[in-house]
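Removed: one protein chain of the complex. Kept in place: all other protein chains.
This part shows subunit A:
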Amino acid sequence: MHIDWMRTDAQSAVNDSADEAGTAGVSRRDFIKAAGVVGGGLVIGFVVPGAQRFARAQAQQAPSALTAPNAFLRIAPDNTVTIAVNRLEFGQGVNTSLPMLIAEELDADWSQVRSDLAPAGDAYKDPLFGMQMTGGSGSVAHSFTQYREIGAKARAMLVTAAAQQWKVPADKCAASKGMVIGPGGRKASYGSLAGAAMEQPVPDKVALKDPKDFRLIGHPTPRLDARDKSSGKQKFGIDHSLPGMKVAVVARPPVFGAKVAKFDAAKALAIKGVQQVVQVATDRGGSGIAVIADGYWPAKQGRDALVVEWDTSAVEKVSSEQQMAEYRRLAATPGIVARDADISKLASAPRKIVAEYSFPYLAHAPMEPLNCVIDLKDDACTVWAGSQFQTVDQGAVARTAGLKPEQVTLHTMMAGGGFGRRAVPTSDYIVEAVNVAKAWRAAGKSGPVKLIWSREDDIKGGYYRPAHLHRAELGLDDKGNILAWNHTIVGQSILAGTPFEPFMVKNGVDATMVEGMGEPYKVPLKLSVHNAKANVPVLWWRSVGSTHTAFVMETLIDEAAQAAGMDPVAYRKQLIGSEHPRHLAALDLAVAKSGYGKKALPAGQAWGVALHESFQSVVAYVVEASVKDGVPKLHKVTAAVHCNRAVNPMSIEAQVQGAALMALGTTLPGAAITLKDGVVQQQNFNDYTVARMPDMPQIAVHVVPSAEPPTGMGEPGLPPLAPAFANAIAKLTGKRLRQLPFDLKSA
């Protein structure tokens, strides 16, 4: 099913529910010159009506070279061009690709371009989502025009300023590589013109470049942060330090939402460096114990020395085996119809495929453990966090601290991965940090605190990709054509109970559970869902619903092709028809580049194919795999991508390789979060498997040329990888894998 992913004014729902003032929806905004800039130069920003309070509150704390709280672009007298990125950078390359858009239209020289992550602020809200967030592979897609316009307007101001200085008509001047060039060999750098350009009005309308003139967009461009990230110089949220700062580690209940019955802190307090032990509110109405110390090590030692008795009597204790059995039972009962079709031919179909699929909970496990630095005072709070949900988190901090949103400054920190875990509607770990800071102050202490989650905290801490069970019954005719398809999905709704529910749950169907079902195939598919309840927090995980729907769709279509005795590529193309040219183009390109059907594979290897659209981008994989001693191995992957206009091909390649590897990780033994009596059974990378260097196949990435406005590439590389691999294994072994992680023995 194709869904209009989160095209909602979700932030206003967050605000309404919280009765927040000062974060009005983005109804109108204009480019402005930012006044009172320290250090001079040209600064272009947005003004959002109603947001001036933020501007005032944050002006003193504005980070870095931008020096204005709503700035997007600053050209400084020293000729540097600093571009604000209104997203979280956590690997996807947005702090290079968004600056490329401004630099392109500005005609800046790439070597003068810097980037900075913007703090929470109305000016930085996503133009489509109405909230400041990073998700849905929407950063470049949604800001493509916005960022280009900023660059074009600044360029016009620079050119006009130069023309006035030289007393020549502006149309006799041109911009090129950070210089304005005028008649008679006149030249001036942007830095030298920035002050004069600041005196110019911001033009209402400017023409954007003809794409044939692009120098950056569409050209492989190395990351602005590659050097700092290769030398240890890049600061992440966890590296942030303030004078007098303490470090907190929290003992959380063993079952989600349980409470402290009693505790003894004596041994913890005896550890050198431990300053305070306090009881704090934790997520889902639970409570825990925070150990606050001079550094992480004493805090962790202190936590290990705590004696805590937990009261788990009031909370549900999930066990994975029973949960799947219950899901299985539910799948056999009528659910909510998400998509209807005539399946009357199912009963009389001469051939059938009946299949049950299961998918476990998955932790995001970003390499940088969750953390948050917080400086709470009587009338203000400053937060440093690698947040994917800046304005949501800002509101949650305000509510928890008893402050107004404009009293909360949230600095966006570079994040070591996230994959969705830093976009939490409940702001769980951010709220926890506020509760720790409140308890610290209530104990008579003051000063900033850094909350750090250990890896064990992260693996056990919930907000997982929900576990799912799919049940499919396909009726085929004698030639393998699909006559009817009855399909049921059981799982927890990610969105139920969140501020997103009114926009993305329609008639009880959570869009994030069913996305990816059906299209692009013309099939009589009836889809029902059951929204299971469980005391396990769930969340979006890179590519969200497509993490499971693509696997089910692409392995079943492959199985139907086999039943039809047809080549899986030809079978797919026939079912897609002419209505989905982007799918066909991606599939054809992957097939052509891989040598599928032409090249002979080494003995013991087989081809696997899969194709999937997510977040408006289409990815096709043709893979080469083998099975040796019962162990599947992926050797080579040929990817073809349709993401409309490719902004940074170097980044697209990286995102597809990375997403494919993350998907490969979900197929490996041990890539599952399981629970027993409410307790998560895994704890660290020893028992929660992620892909490592020896797992990596060779992945070649090809992009279908297109001139249409770009669609995102942070997630779409993930969904079709596991099914392509499974389809190759089916060819080799005759066994259809119906669960992740793969289990050939029970298949």
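By our rule, contacts are C-beta pairs under 8 Å (C-beta built on N, C-alpha and C of every residue); 3 or more make two chains touch, one makes a residue touch a chain; residues count from 1.
As a working rule, contacts and distances are computed from a predicted model.
Engineer: Would you mind picking the UniProt name of the chain not drawn here, from "Sulfur carrier protein ThiS", "(2Fe-2S)-binding protein", "Intermembrane phospholipid transport system permease protein MlaE" or "Nitrate reductase"?
Structural biologist: So, among "Sulfur carrier protein ThiS", "(2Fe-2S)-binding protein", "Intermembrane phospholipid transport system permease protein MlaE" or "Nitrate reductase", the name matching the hidden chain's UniProt entry is "(2Fe-2S)-binding protein".
Engineer: Specify the residue from the set A:Val523, A:Ala564, A:Ala640 or A:Ala659 that touches the hidden chain.
Structural biologist: Of all options in A:Val523, A:Ala564, A:Ala640 or A:Ala659, contact with the hidden chain holds for A:Ala659.
Engineer: Among the options A:Leu208, A:Ala226, A:Val631 or A:Leu744, which residue touches the chain absent from this view?
Structural biologist: Of these options, the touching residue for the absent chain is A:Ala226.
Engineer: Looking beyond the chains shown, say which of A:Arg455, A:Lys522, A:Lys593 or A:Lys735 touches the absent one.
Structural biologist: Only one of A:Arg455, A:Lys522, A:Lys593 or A:Lys735 touches the chain omitted from view, namely A:Arg455.
Engineer: Of the residues A:Ala76, A:Ala118, A:Ile217 or A:Ile238, I need the one that contacts the missing chain.
Structural biologist: Of these options, the touching residue for the absent chain is A:Ile238.
Engineer: Pick out the residues on subunit A that sit against the missing chain.
Structural biologist: 89-93, 222-223, 225-236, 238-239, 241, 247, 272-273, 294-298, 300-301, 365-369, 414-419, 452, 454-456, 650, 654, 657-662, 684-686, 690-696, 698-699
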